[in-house]
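Worksheet: the structure to be examined is printed underneath.
Left out: one protein chain. Kept in place: all the others.
Now for subunit A:
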Amino acid sequence: MLNNHAKLMQFFSEANEVVGRKKLQKMIYILQKCKVPFEEKYQFHFYGPYSEELTLRVEELCNLGFVDEVKENKSNYYQYHYSVTDAGESFLKQFSLDMPDFTEKLALLKGKSSRFLELVSTMLYFDNLPKDEVEEKIHLTKPKQKYTVEEISEAWAFIDRLVIDN
């Protein structure tokens, strides 16, 4: 029961705090690609892989009082902060989840911007294509983001560091 919710709670618990909805979306997707068994279904959207199921499940966790969501008013947009509550920690304790250790990967992801994670997750979305075609896809599907050559090579290096078995 609610195993998928519990897996996300483990993510929030280990992450301590996640800043930004877009970043949260991309972090879970990238972890999925690292074989961490989150089961939320993703589709490609304007800003890269996005899971409506994840959005709704996080809303459920907030409504249940397991995750605290704080809305911060930036100058021309809002940013959301997520952290686990005491009730959330108690809920999580009742599960014995068989999850691989993803602490290190999580730390790497947390240190990156949402723009960069959008690039990485988009590259991973096309991981069935050869490298040059992946880069071509990035430029074709995301012309407005204007990703530089340096950013793209940094993203490849980052993917290698994550040791993703493609």
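One rule holds for everything that comes next: contacts are C-beta pairs under 8 Å (C-beta built on N, C-alpha and C of every residue); 3 or more make two chains touch, one makes a residue touch a chain; residues count from 1.
We take it that contacts and distances are computed from a predicted model.
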| request: Leaving aside the chains on screen, match the unshown one to its UniProt name from "Xylose ABC transporter ATP-binding protein", "RNA polymerase sigma factor", "Sulfate transport system permease protein CysW" or "HD domain-containing protein". | output: "HD domain-containing protein"
| remark: Logged for subunit A, residues touching the omitted partner chain are 1-2, 4-5, 20-22, 25, 41, 43-47, 50, 52-53, 55-57, 59-60, 62-66, 77-80, 87, 91, 94, 114, 125-126, 137, 140-141, 144
